[in-house]
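Subset of chains shown; positions unchanged.
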Amino acid sequence: MKPGRLEAFSDGVFAVAITLLVFNLKVPTTADGGLGRALGHQWPSYFAYVISFLSIGICWVNHHSILDRVVVADRELLFINLGLLLGIVSIPYSTSLAATWINHGVDSKWALGLYSGIWVYVSSMYILLIRHLMSHDHLASDFKGVTLKTLLRKGIIGLVIYFFAFLSALLFPLISLAICFILAAYYVVGVNETD
Amino acid sequence: MKPGRLEAFSDGVFAVAITLLVFNLKVPTTADGGLGRALGHQWPSYFAYVISFLSIGICWVNHHSILDRVVVADRELLFINLGLLLGIVSIPYSTSLAATWINHGVDSKWALGLYSGIWVYVSSMYILLIRHLMSHDHLASDFKGVTLKTLLRKGIIGLVIYFFAFLSALLFPLISLAICFILAAYYVVGVNETD
Amino acid sequence: MKPGRLEAFSDGVFAVAITLLVFNLKVPTTADGGLGRALGHQWPSYFAYVISFLSIGICWVNHHSILDRVVVADRELLFINLGLLLGIVSIPYSTSLAATWINHGVDSKWALGLYSGIWVYVSSMYILLIRHLMSHDHLASDFKGVTLKTLLRKGIIGLVIYFFAFLSALLFPLISLAICFILAAYYVVGVNETD
């Protein structure tokens, strides 16, 4: 398969998933203490919305970096990619779950565990995708800039941090969310490489 | 019509439909026995979500295999394709129906019957699409790899299995869902052909 | 503007709008007389879903026929196109309105009036789009197949029929919906021209 249509389909899924995050933001229907206060109480939704938006955006950038190197796509690649998208499509749900339950004591562990767990899953699929390309020379070409090896190294760092966020979720859910936020923010701000 | 825009539109519909599956996953609003338990009770939603995601993904791969051979699209092709997309767009609904009603005794027959029935419809539209291309030589070219004849044979096998799942739904709804799952899993894992 | 990106954006809007029609289909939450009966009572939703799906699909085919002729897009064209898309995006809403209220006596006149009224609006925007291209020679080229003049003639016939459906809505709402269905079905089946 020509990688063009794979990119187009993946871009479509990324674009829809990132836009569906807006359903996390619910218009308050009653506002006893004033609308300003009601909106203020929704801060977890806003916070989770921004984190997930940036994170999906970063995933899209990375996805592009990887697919840019693909010359021809085999069936296995298609299905690894599909597995990756399965994770991305779940993010609006896990984001909503995290925002809804973050202030509910012990239950927040489940919510944040699932939230960070899905990012662990997505990171794993990235590594699988890169490794598949590395072990099938004819599929990819390291024509310029960042090499697959560099992408793999960064993917593993991401996986480790998300796994740490997952473990934190079971003990200190808020710290888990903070880790996800710092990771995303660091990635966006740290523009110290060419691509 | 140049097949490029037909592909772009179809890819868009596939991408949106597969992403809308996320609405099947509902954030629990109350959790008397703990959030973990509430999430556990939602297993049919998660299971149906994964089955439908994989199945739509497979449809997209097959759709690409077929359209890749199209040189020029006539009006009839456009409308057969539209009929196919009509089925795909219904999947988020039928998935939700199946997940909601699977544990409701006799009513689950209706839900699973409709779920597998829509896959029967989609398979039929695929066969119609391939047959239209086979009987109009100027539309398609068997330039390489899998031939239209092979795609047709596989399409018919899919139709037969989905029809069997449909019949099962009326007697053993859970078996019907299992058939759909096995078919999807087999297709994903069985990477034994080039394309 | 190169017409390519205009097509891509329009295709995206068409694809999302046609897929959002699925939200018209609501999973029954209670089913006292059995799920089969509950599904049966939803026939207006299914019927309206199919009509709107086919109609948006036909619009997309026509939109392609027009934009295929565009060589360069000016700002006016962009905004006429935006006006057209405004109508298309409203269809999932008007479809839902029609399906919900069709069996409510006098209220159904409002629902079907709005449903067919939006199609009158969409048809008008099509005619505006074609006329703009006809009066600005440098924008379009009648390179082959159906001419802009033919498209205009067909557009006017569509407008007249939808206007008739709009008038019917005020007296016999069901007949109004039937007209919309027959128009769509006729268009799909009547494959008597090349493009």
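Odds and ends about this structure:
Note that the chains are named A, B and C in the order they appear, and that numbering of residues resets to 1 at the start of each chain.
Convention: a residue touches a chain if its C-beta (ideal position, glycine included) is under 8 Å from a C-beta of that chain, and two chains touch if they have at least 3 such contacts.
Predicted model only: the values in this text are computed from it and were never measured.
Oligomeric state of the entire complex in this file, given as copies of the one sequence with 3 shown: 4.
One rule holds for everything that comes next: only the chains that are shown with their structure count from here on.
Fitting chain A to chain B on Cα positions gives a rotation angle of 90°, stated in steps of 5.
The distance from the centre of chain A to the centre of chain B, each centre being the mean of the chain's C-alpha atoms, comes to 26 Å.
Centre-to-centre, using mean CA coordinates, chain A is 36 Å away from chain C. Within chain B, residues 8, 12, 15-16, 20 each touch two or more of the remaining chains. Listing the residues of chain C that touch chain B in their complex gives 7-8, 11-12, 14-16, 18-22, 25, 27, 29, 31, 34-36, 39, 50, 53-54, 57, 60-61, 64, 68, 188, 191, 193-195. Every residue of chain A that touches chain B in the complex is listed here, in rising order: 1, 5, 8-9, 12-13, 15-17, 20, 74-76, 78-79, 82, 85-86, 89-90, 92-93, 96-97, 100-101, 104, 106-107, 110-111, 114.
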